[in-house]
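What you see is the complex with one protein chain gone and the rest in place.
Right after this comes chain A.
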Amino acid sequence: MSTAGEAIQDHDHDHEHHDHKATGVTRWLFTTNHKDIGSLYLWFSFIMFLVGGAMAMVIRAELFQPGLQLVDPHFFNQMTTVHGLIMVFGAVMPAFTGLANWMIPMMIGAPDMALPRMNNWSFWILPFAFAILLGSLFMEGGGPAFGWTFYAPLSTTYSSDSTALFVFSVHIMGISSIMGAINVIVTIMNMRAPGMSYMKMPLFVWTWFITAFLLIAVMPVLAGAVTMVLTDKYFGTSFFDAAGGGDPVMFQHIFWFFGHPEVYIMILPSFGIISAIIPAFTRKPLFGYASMVYATAAIAVLSFLVWAHHMFTTGMPVFAELFFMYCTMLIAVPTGVKIFNWVATMWRGSMTFETPMLFALAFVILFTIGGFSGLMLAITPVDFQYHDTYFVVAHFHYVLVTGAIFSIMAAAYYWLPKWTGNMYDETLAKWHFWLSLISVNVLFFPMHFAGLAGMPRRIPDYALQFADINQIVSIGGFAFGLTQLMFLWIVIKCCRGGEKALAKPWDGAEGLEWTVPSPAPYHTFETPPEIK
């Protein structure tokens, strides 16, 4: 994607004379162009995906056999923690922000994001955040080792000194996300082309709009949580220390008040992507547009009422357990509506199966499987058995990897022709898809069984009855990890050249982004399009 910009220069477009952009590294450092910033975000997130993936490989290598082989338990805990943090804050969230940057202005007929300088800033602080986080691994005592959920007092009294760096880096990530979210909201509210009413916006824009509000609501809560951890550890407060009148369980309430909406932050934009791709390749309008919008809003509201389903074993009063169980079950209803809508969109369509569609279909099936295990986890009495086992690890990887990540890959294949002006290599891409699909299930499906049989999560070594399952899982893990290098190659190849893409390479696709040439010129919609 970095070459996308260069490619534009050798083309002759109407907008060519506006392309006064710097060259070399300053172009990227000082850019305020939404497409450049989108590319930066996307590349950054892909690098983070590989870094976090490398850590997953360390985890899976250690768990390949019972016994301790490669790493000591303290380092193992650092790997799981940093893997989780990097994947959530470094891979998934920046990828969505990158897609938002590239696509939202083009989808609503705006020339750029509303706050372009802030846009530059919100990206460029991210590399520092992750450099700090990764650097802390090399400190004496190691990096964060308390899980991505950093429960107190493990993260306060009992953590190593790198905790201050962890707190600092999470603050930077949070600031970046909030700035990105403000930008999305201001852009959508003010910069829609004439005639683009709210109920005409593409669903990707809608879902991001709602996601941005979630971000603004909960990132400050995360900032509060890490700050309290900081002061408890270094400045003698006792928010989470019973000896000083605090309560360690309060930490979990605060964390999950952020954490549950956070998981929807990582999936709502996916819903938008899938709602764009499925109609395009079924050549039929999306079924139930309005109900999709309402369902997204309902999910967003409910997501503030279910946080304690992560805390059923902490010893809450029964009525609280019941309340959170009911709310959690309720959230399955709007989620179900979405899935039914996608299936109804496919019904009596005229389907073809290019790679974006393959990833989108895999998303629908595998995300639904993740939803099923989520429904099972909602049943409190049974959650006592599932909680903190590999069943949960299976559950959230189905929604995050085959959910969020698959939708991001679908989006990348779908819009790569628009970004680069070239078609990606369809044969390689199909290989990438099928290998990913098979390996990801070998990787994550057996984890359900390990969890049901009683294997706790976050352990570097396990009892012998889990040995076979873990071996299969690890093989799937290595295969999935390697397969993603193919994706890197496919994207690089597509940036470098290939069959030239039409302005609208997918005959069934709808939306303003397909009305501009491919690759999209550096500046688009300087005069707003008219929407009937």
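The criterion applied here is as follows: a contact is a pair of C-beta atoms (placed from the backbone, for glycine too) under 8 Å apart; a residue touches a chain by one contact, two chains touch by 3 or more; residues count from 1.
We adopt the following convention: contacts and distances are computed from a predicted model.
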- Pick from "Cytochrome c oxidase subunit 2", "Phenylacetate-CoA oxygenase subunit PaaI", "Peptide/nickel transport system permease protein" or "Phosphate ABC transporter ATP-binding protein PstB" the UniProt protein name of the chain that isn't shown here. "Cytochrome c oxidase subunit 2"
- Query: Any idea which of A:Val88, A:Val440 or A:Ile469 touches the chain not displayed?
  - Reply: A:Ile469
- Message: Tell me which of A:Tyr289, A:Phe359, A:Trp415 or A:Phe433 is the one touching the absent chain.
- Response: A:Tyr289
- Looking at A:Pro66, A:Pro111, A:Gly481 or A:Pro529, which makes contact with the chain not pictured? A:Pro66
- Query: For the chain left off this view, which of A:His387, A:Lys418 or A:Lys504 is in contact with it?
  - Reply: A:His387
- Touching the left-out chain: which of A:Thr368, A:Ser407 or A:Thr420? A:Thr368
- Identify the residue among A:Ala61, A:Ile339 or A:Ile531 that touches the chain left out of the display. A:Ile339
- Item | For chain A, residues in touch with the removed chain | 66-69, 73-74, 77, 139-142, 145-147, 151, 153-154, 157-158, 160-161, 241-243, 247-249, 282-291, 313-315, 318, 321-322, 325-326, 329-330, 332-333, 336-337, 339-340, 343-353, 361, 364-365, 368-369, 372, 375-376, 379-382, 384-385, 387-389, 449, 452-454, 456, 458-469, 472
